[in-house]
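For reference, the structure is listed below as structure tokens.
Only one protein chain is missing; all other protein chains are in place.
Moving on, here comes chain A:
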């Protein structure tokens, strides 16, 4: 009898302590699986561990996160959403529209998020005036990453115009190097396309074509020009680019096999991880023609509607994400700029400080635009329709005029 009693008491204690552990845990779905990214995420994990909150990691590899979104859909449909999900742009709005996200208004009011987060970002982290996500960073996507040693060897100065940029790549190619390191995945093609659109037509054209989806802009002469620049870039990419991951392309620049890479500033994490110093062993500059403007994407943690037990640790996580200490620690490692405007830039490297300065400048003169390639200019269905055309053109299935016409049709069908 006593033995049975002991057993029951023991079982009850175990049950209690298990539920206590569950209450103090967050489950986080993300696709930060490359070296620099994983290190950056560790900052948050340790921060939460300091507050006694456990961390269940749910990484789904694949840049751009489309695989992660598939996993998420299955989880939500099964009624078992993760606590927080790394998410980009319009996906947050889509999930909020489905009523799947939690309300963070109280925490946001308490910590004054309205004041410190730039409005262009708030457009994505709030839905109908309610905070549903905590922004982690601002990545700008119109960067060129360059190998300094190779530039010196070839006698190349930092190019100021598109023509200079092409001339520099020609020099590298003639010397037997890969001029432009690139991975042939649709989202990477789209990333460089963003900069071509901005470079050809500036902010008005970007707004009209990528955001407002004006058919005249989508099929117009400037769009043809943007596609022609894509074809020029294609001429400077090595033959084996198809299907290559972006961090392998970064590695080509790091190893001195390739001169330039056009990629968002998450690439900086790879350079730093390889032991290179910004402004010295590698250079960062805006894609020629896009100076003064920033196309951005912002990683956010969308907070899903969870039961009350988990809501507490969810709020703790949101609070930790928005704290200045985490924003600095994370973004220094990740390569991006903080999502708050009140952060001291002194602990950032040369490229990080340039990013924060560019961001402030672009934000004040109307040059801050969500990146189409990263789901911050239009919803996923249209984004993917554009991907199809861009990647098909880049792989030689269309000429520039056909591609511009296809843009109009593809966008129309996806609306």
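To be clear about the criterion, a residue touches a chain if its C-beta (ideal position, glycine included) is under 8 Å from a C-beta of that chain, and two chains touch if they have at least 3 such contacts; residues count from 1.
We adopt the following convention: contacts and distances are computed from a predicted model.
A.B. asks: Look at the options "Sugar ABC transporter permease", "Alpha-ketoacid dehydrogenase subunit beta", "LLM class flavin-dependent oxidoreductase" or "Na+/H+ antiporter subunit C" and return the one that UniProt uses as the protein name of the missing chain.
C.D. replies: Options "Sugar ABC transporter permease", "Alpha-ketoacid dehydrogenase subunit beta", "LLM class flavin-dependent oxidoreductase" or "Na+/H+ antiporter subunit C" narrow down to "Sugar ABC transporter permease" for the missing chain.
A.B. asks: Which candidate, A:167, A:357 or A:413, sits in contact with the chain we can't see?
C.D. replies: A:413
A.B. asks: Sort through A:130, A:214, A:388 or A:401 and give me the one touching the missing partner chain.
C.D. replies: Selected residue, touching the omitted chain: A:388.
A.B. asks: Across the whole complex, list the residues on chain A that are touched by the chain not included here.
C.D. replies: 66, 69-70, 73, 77, 94, 98, 184-186, 239-243, 379-381, 384-385, 388, 391-397, 406, 409-410, 413-414
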